[in-house]
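This is the structure, below, for whatever I ask next.
Note that this complex is displayed minus one protein chain, with the remaining chains in position.
Chain nomenclature is as follows: A, B and C, assigned in order of appearance, with residue numbering initiated at 1 for each chain independently.
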Amino acid sequence: MNSETLLSLIFAYLALACVAFAVLVIMLRNPVQCALALVGVVFHLAGIFILLRAEFLAAAHIIIYAGAIIVLFLFTMMLLNLGVVERARQFHVQAPLAIVVGAILFLEFVVLTGATITVGAQGAHSPAWVAGQGGNVQALGQVLFRDYLLPFEIASVLLTAAVVGAIVLAKQKPRRPRSSSQMGVGEWMAERYEKAKTREQDPAEPR
Amino acid sequence: MIIPALEYYLVLGAALFIIGLLGVLVRRNLLIVFMSIELILLGANVTFVGFAVALNNMLGQAFVIFSLTVAAAEAAVGLAIIVALSRHRDTLNVDEIDTLKG
Amino acid sequence: MVQVAWLIPALPLIAFAINGALGRTYLKKRTGIIANAGVLGALVVSVLLFVAQLDHAEPETVSLWTWAVSGDFALDIVLRVDALTLVMLLVVTSVSFMVHVYSIGYMDNDPGFWRFFTYLPLFVFAMIMLVMANNLLVLFVFWEAVGLCSYLLIGFWFERQSASAAAVKAFLTNRIGDVGFLIGLLLIWHVFGTLNYDEIFSLAPVVEAARPGILTLICLMLFVGAMGKSAQFPLHVWLPDAMEGPTPVSALIHAATMVTAGVYMVARFNPLYVLSSTAMTVVALVGAFTALFAATIGLTQNDIKRVLAYSTVSQLGLMFMALGVGAFTAAIFHLATHAFFKGLLFLGSGSVIHGTDEEQDMQRMGGLFGKMPVTGATYIIGGLALSGIIPLAGFWSKDELLGATLLSGDLGYLLFVLGALASLLTAVYTFRMIFLTFFGKTRMAAERFSHVHESPRVMTVPLIVLAVGAVGAGFVGVPPEHGLIHNYLHDTFLAAEFAGLVHVPSTVFVLALMAVSTVIALLGILVAYGIFMRRSPAPESVAGLAPPLHALLVNKYYLDDFYDAVLAGGTRTAGGLFAWFDLNIVDGVVNLIGLVVRGVGGGLRRMQTGRLENYAFSVALGTALVLAFYIMMAR
Partner (left out) sequence: MTELVIAVIVKSLIAFAIPLLVVPPLIWGERRILGRIQSRIGPNRVGPFGAFQTLADAVKLLGKEDMIPAGADRALFILAPFLLFVPSFMAWSVVPIGTELHIFGRVIGLYPTDLNVGLLYILALTSVSVYGIVMAGWASNSKYALLGSLRSSAQMISYEIMLGLALVGVVVLAGSLSLPEIVRQQQVPYAIPLIIGTFVFVCAALAETNRAPFDLPEAETELVSGYHVEYSGWRFSFFFLAEYANMLLASFLVSAVFLGGGWPAQFLEPYIGHLWATLLALFFMVSKVFLFLFFYFWLRATLPRFRYDQMMNFCWKVLLPLGLLNLAVATVLKLTVYA
């Protein structure tokens, strides 16, 4: 068994596992299980990145997706009451049609991949160059912080804005006094009584 | 150089993309719809990295960093919207959120 | 030294910025100090520059920065420092400063104190920039800025209907003139290809030779702008109404800023005007007519400030008359002296109004001299200067102006007669005003009369300073034709000399004219004395002499009513027609389109389910179709 076969086998496993977990994400009923399936996708994808010698991105994917984004999903699920949703019908009426269109799209992608995509001009970042920089992380750092520093800064601004926006959106608004139609009878009576009392104390207000 | 060939990675990316797309189209739970969007982004990332390695161009990998940023921002804002929405409408069912109806 | 010229506009601007930013919340009453400091700084720098430039009157420029570049046209902000600018700067900053000091007292109780002292330095800044501009476009920008500031200040008490109406009227009337000015500007740009003063001036003879007549058109268009800004007939109607603003504003507008802009502009463009005798004649005729016309109206007005307003119109007319006959130095000289004594008279009238608890009608005044000695004394000095009594400021400048008119040829005799008549009437209405206000038996209620008081020192000191100016300002023009101001401005108005418009009078002529002037002024005062002191209380009985004439004058020749009926009424009628057209024809078409669209949209809206996944599905479907098409084509 030479190393090429080995790598291909590893790829086959990782890719199949990715697809399987992805299918689970959209098939499972329980959102928590979906989220865990998504974690599975991310892990196997990280394996694929390691195959591609993009170690930094592999680690970054796990840290950001598994460590932050999906945890955030789980948090949200735990904060919200999901009982009602879970019992409801899970799939759309348009599901069969959508699956057909999705299959067609996938076929088209495959056809395009095999038939028309030709590998383009080779860039300057050969494996030798990457090794010269001291590895994948250093090479990525060189590209990111030298050539694409401004986009990187803009991305950080985007994140800041997103954080602020998320806080503003999710912040619990101060509870507004409810209108009388939403009150229980007892509450309503009590409030009426309070109003009557203050009116007696304050003769300035016309009755 | 790249084992297996680039096409396999592209097909994998396409598969993840399509599965994510189907999730968006098919599921009624808003949370799962969001997860499906993450799947779409992951599929794009595979494609980026695949091309980056095949073409010896680091830009593909750098772009994945930006894609991750966007995913994180999207998740934060999206989940905040979901929280606000479920407080407001008491539902996460996409079918019931149709105020945009003409 | 000339490098610090930027300080002159900068200091009032800084004062404006500070007051505008902090005045409302933090500075409040302290805004007055800041505004005064800013304008005082501008005054000091102006004086320093004046002294430094006393020897050589060569125009100098200070480039600040390039404002805008468009193609090969670059608009540089350049400050011009030459003799004319410096004279104007001195007049503007000194009178403005007096007005600023005075305003601290006058506006003391006003709730809009900080707002007033925000607008005021802005006004001064705009006027300074107008004067210092080295470029017609910059001049135009600040020409408009001055208009804006006058709008803000005339309408300062905008709660009052009449004040906001007067502000709008001033603004709109000025706009009419500005249209002419803008046309002139564009013509210059079209013909000369530049807006820079020096380039325009040097090109002017070439242009006149190449395209005869175009200069006349340009000059007339510019003059239309000047008519609007300097309140010449028939665009003078806004100035008397501008009395609705606070009195210091009136003083500022009438004496130092705004109205002098037109005179300044025509004087600045003297190299163009001297090349067009038609334009010169028009300027002179309009000026002389306005002078007499406004003076007659001034005779009958009862509002103390309105008399002064018509007086200003009249005096500006005299200045234009001088400009029209090529006596640019005399016009600027009169502008300078006029600034002092008119500023003095306005501030004095403000002091009277202040002291009599907001009384403006002279028919209900009289005998105030004893109660307000400082105001009264300075007011009389101002009145004498305005009437042209030797040796006060007005005498020297008016005398020179009339002399230059008389010497200017055939038309000069007619102009001289008009001017002399205007001078006579000036003396009459001035002293009518003084007599009715300060002398005779009081016509005020005893209760109110007892409350009349002299104004605080912060108001009287500026009066005294300006009175000194009204006495002494004329001596810069002594001896006639060879005084300080003549030498100083000589190079600026060289073009007039080349055009043969300057006639050096003989000594006998000068002395004779002085005598005639004095006699005219004294005669006017005597007439006023005879009518309004001897037979007081007079206004009604005077009116009885010639009722139709009096009615005509009181109603200002019905010009305002004419404008109202013809222009405003015509506009309203046309507006009604347009409104009908718009409501029925235009709206009908639009509504028809709307109905059609709504019908179609009503059908299409069924496609909008409001469910995002449906939309996403159609996006996916579209992508699939596009890709399918692409694959087909690639085969």
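We adopt the following convention: a residue touches a chain if its C-beta (ideal position, glycine included) is under 8 Å from a C-beta of that chain, and two chains touch if they have at least 3 such contacts.
Since the structure is predicted, the reported quantities are computational estimates derived from the model, not experimental observations.
Considering the intact complex, the chain excluded from display touches A.
Note on the undisplayed chain: of the listed residues A:68, A:95 or A:169, the one touching it is A:68.
Summary of contacts with the chain left out: across A:17, A:32, A:99 or A:169, the touching residue is A:32.
For chain A, the residues in touch with the chain missing from this view are 30, 32-33, 36, 39, 46, 55-56, 58-60, 62-63, 66-68, 71, 74-75, 78, 134-137.
Quick note on the criterion: only the chains that are shown with their structure count from here on.
Between A-B and A-C, more C-beta contact pairs are found at A-B.
Chain A and chain C have centres, each the mean of its CA atoms, that are 68 Å apart.
Inter-chain centre distance (chain A to chain B, centres taken as mean C-alpha positions): 7 Å. With touch defined as above, residues shared between interfaces to two or more other chains in chain C number as follows: 613, 617, 620. Touching of two or more other chains is recorded for residues 92, 94, 98, 101-102, 105, 109 of chain A. Residues 613-614, 617, 620-621, 623-624, 627-628, 630-631, 634 of chain C touch chain A in their complex. Listing the residues of chain A that touch chain B in their complex gives 4, 7-8, 11, 15, 18-19, 22-23, 25-26, 31, 34-35, 38, 41-42, 45, 48-49, 51-54, 56-57, 60-61, 64-65, 68-70, 72-73, 76-77, 79-80, 82, 84-85, 88-92, 94-95, 98-99, 101-103, 105-106, 109-110, 113-114, 117, 119-127, 129-130, 139-140, 142-144, 147-148, 151-152, 155-156, 158-159, 161-163, 165-170, 172. Those residues of chain A whose C-beta lies close enough to touch chain C in the complex are 92, 94, 97-98, 101-102, 104-105, 108-109, 111-112, 115-116.
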